[in-house]
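For this view, one protein chain was removed and the others were kept in their places.
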Amino acid sequence: MLRYAARRLLLVLPVLLGVTLLVFLLFYLTPGDPTRAILGQEAQGLSVEDIEQLRHQLGLDRPWYEQYLDFLGNAVRGDLGRTFRGDRPVAGEIAARFPTTLRLTVISLTVAAVVGIPLGVVGAVRRNRWADHLVMLIALLGVSMPTFWVGIMLMQLFALELRLLPPSGTGTWRHMVLPAATVALASIAFIARMTRSSLIEALREDYIRTARAKGVAERMVVFRHALRNAFIPVLTTLGLEFGSLLGGAVVVESVFSLPGLGRLTVDAIKGRDLPLIQGSILFVAVVFSLVNLIVDLGYAGLDPRIRYD
Amino acid sequence: MKKRVLPLLLALSLAVLSACGGGGGGANNQNQNQNQQNGGQTAAPEQVITIAHSGDPTTLDPHKSFNGYVFTVTNQIYETLLYRAADGSLQPRLATEWTPVDETTWEFKLREGVKFSDGTPFNAEAVKFSLERLADPETKGPGAFIVNMIEEITVVDDHTVHIRTEVPFTPLLAHLSHPVTAIVSPTAAAGDLAKEPAGTGPFLLEDWKAGDSVTLKANPDYWGGKPRLERVVLRVIPEAGTQLTELKAGTVDLITGVQPERFDEIESDPQLSATKFLGWGSMFLGFNMKEGPLATPEVRQAIAMAIDRQGIVDTLRQGMAQFGNSLVPPTVFGSVENLDGPEYDPEGAKALLAQAGVTTPLKLTLNTFEGAETQQIAQAIQAQLSQIGIDLEVVVTDYGAFAEAIAQDDHGLWLSSWGTVTMDADYTLWALLHSQQHGADNKAFYANPQVDQWLEEARLTPDDAQRQALYRQIQEQVMADLPYLNLYYPLSSYAKNDRLQGEVFPFAAINLDLRQAEVK
Partner (left out) sequence: MTSWRRFARNRLAVAGLAVFLLLVLSALLAPYLAPHDPNLQDWKIRLQPPSAEHPFGTDEFGRDLLSRTLYGGRVSLVAGIVPVVIGASAGTLIGLVAGYMGGRWDQVLMRLLDVLLAFPMIFLALAIVGTLGPGLLNAMLAVAVVSLPGYARLVRGQVLTLRERDYVVAAQAAGATHGRVLLRHLLPNILSPLLVQATLSVGSAILTTASLSFLGLGTQPPTSDWGEMLASGRQYLPEAWWLGVFPGLFVMLAVLSVNLLGDGLRDYFDPKAKNER
């Protein structure tokens, strides 16, 4: 198992190398010169020389592979460089933003699991009856609307009309309710659906039939036997959702003014802040790969049939 | 009534979901929100205000950025030598008086008895240090060009400096009121100003949560007297809609940049008020004159005649804009009133195109950057040009991609806003019109030796009346050559909770002056 983990970890390295290379290539394939973009909208009235000088200061006049190798060399030593805009350490920026994103992800995924798994169980047990249909319809409604729209609506309703919650920002746990609900709404259907189908699958297994034949109560059959086995794909789904939410909650972070990693990266992409783009995407890729690894290793604990050689 | 329709529909469709999804939340929490500052207190109000800020300040070092989100904050912490007052005049701030010594040198007397927040005394050395730091390539300051013309800064005595420019440069005073020329503590600058700022301004940094908020507290030792506001919280709220919701919910006291359509809504709330004023901004259309159809003067003329600029001002912008032909607004020195320009005449425009032998439909592109206003105007222009047989492709991108797209010489039209931040026409006209600026901001590739010469002359002339006359000549020529078409001057606007009183907005959000502000 340890050897397996080590091998998987080693396999993450080329992936990370690929990620950073892809970011660099995408950045340099973008037509034109990023210097003006870095200067931003207010920097009007500069001369050609001013722009040239800044380009040189930022090192953007060097060949891309040279810049890339530099980046790699520093990254290996744990130095992600400094932002183009504002000249601040990239690692510090990421460290400042990550907790918010992590909190949002954990809370919303927990809510989604707590709501989604029971919905899926109901769907599977009452397969193709009205309860199944109703439950899946409700779950699907949440995933059928653009996130930003759901967010804006929830904010109007709960913050302005009912005055129950603060509209946006951070500070208290009450600030997290609306964003977490928005994210959770979009994940519930995913989890409910996965739970439903894997539970249906599990309920067909021979040992379930045996249990039923032996007269074990249906509730016991579902909860004690089937659900345990149905849990593995659900866990995978949760792991995948976790990974994609870590970097992908951009829209919710914008609507609810959360200082998360997603917004940081989008701002960096829009501002052509290469060190910041590079650093934050690399960071998310590392976390994502680790989460996947943990999920994979977690299988072993849950399912004795899976063996690692 | 109609306001309720949307939330109600939502409540219906989401009834079950919200109950589940929000279950982890505070549906049963009836307690008064601590953040709700406008409860019904009888005691003296807490002197704390919250301001909505559209973007994250990337640094608190004024020399390392050229960005409004940064300056809004640094302007509270640092000060410049001169200060632009609400009436547009230049007023003393850290400099108390200034006199020309010769053609290229100004003498500045500095305010005495002022200390930086880290205890370092403010003096001539600090001024020299700060301006040189800004110009130093090592600083990597994108705003260095603001002081590039300065040749030498001499410390005469502790409270007197001489600033000499390479050539006579009349707009120097205006440049020294720009937020990027903030005077910083030389002692603190040895450390990390980006995080630990030290200036002479009315407020001090208390806390900065990156991407979330910057909290400032009153500077008890401020030379102008301690501000009445104890605390100012600038919260980063990128979405305009969210900002307004926060304002209406009472969780934010001040937002800037109000949608025209929102004014009535805000005014109808007894707690809130909205204000608009003419700032330093203009919104213009640029034509790449270098090649293609736009090199033909008649085509540019026809386009100008096909756009109902007055209609845009009155209906689309609902009076949140002022019409004018001059490239800089009337608030700026060098603006020209009653400048004749193309009249709205779509039939005439069609005839002009036909006369020039242009075959329609003529395909052209227009680049602009994302933003409610630019996107709206671009679409309006697109619809209007279609009336005269011009098939306009509108390309809306983020500002970075926009800047790149028009940095090459193969672009067509572009729509851009511009701020004459020094309040002197030189800043704008030089950048947009001088032939040396090809590849920089003169993206029209406009080259008129006569205009170049007038621009240079205006820089060297100390006499205001003469400069004004030159700027009129220049702009009349611009109306004839039409490298740019000014569409209108957007009004700046802000909305606030009326508990905040005494705030001053000189021309732009970044200049917000809170020294006399208080919570009532």
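As written, the chain order gives the labels A and B, with residue 1 at the start of each chain.
Note that in this section a residue touches a chain if its C-beta (ideal position, glycine included) is under 8 Å from a C-beta of that chain, and two chains touch if they have at least 3 such contacts.
These figures come from a predicted structure and were not determined experimentally.
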Quick one: which of A:Val15, A:Leu162 or A:Ile294 touches the chain that's been left out? A:Val15
Full-complex touch with the removed chain, picking from B:Ala372, B:Ala480 or B:Val504, is B:Ala372
From A:His133, A:Arg163 or A:Arg209, residue that would touch the chain that is not displayed: A:His133
In the complete assembly, which of B:Thr315, B:Gln355 or B:Gln450 touches the absent chain? B:Thr315
Would you write out the residues of chain B that touch the absent chain, in ascending order? 2-3, 5-7, 9, 240-241, 259, 261-262, 265, 311, 315-316, 370, 372, 375-376, 378-380, 382-383, 393-398, 401
Can you list where chain A touches the absent chain? 11, 14-16, 18-19, 22-23, 26, 29-30, 128, 133, 136-137, 140-141, 143-149, 152-153, 156, 189, 193, 197, 201, 204, 243-244, 246-248, 250-251, 254, 262, 265-266, 269-270, 277, 281, 284-285, 288-289
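The definition used in the following text is that only the chains that are shown with their structure count from here on.
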Within their complex, state which residues of chain B touch chain A. 4, 6-7, 10-11, 13-14, 16-18, 20-27, 29, 33-35, 55-59, 61, 64-68, 70, 137, 140, 142-145, 148, 194-195, 209-213, 235-239, 241-242, 245-246, 248-249, 251, 369, 398-401, 403-405, 407-408, 418-419, 421, 427-428, 430-431, 436-441
Complex contacts: residues of chain A adjacent to chain B: 30-34, 36-48, 50-51, 53-54, 57-58, 83, 85-88, 93, 96-97, 100, 107, 110-111, 114-115, 138, 141-142, 152-161, 163-174, 177-178, 180-181, 184-185, 188, 254-260, 263-264, 267, 270-272
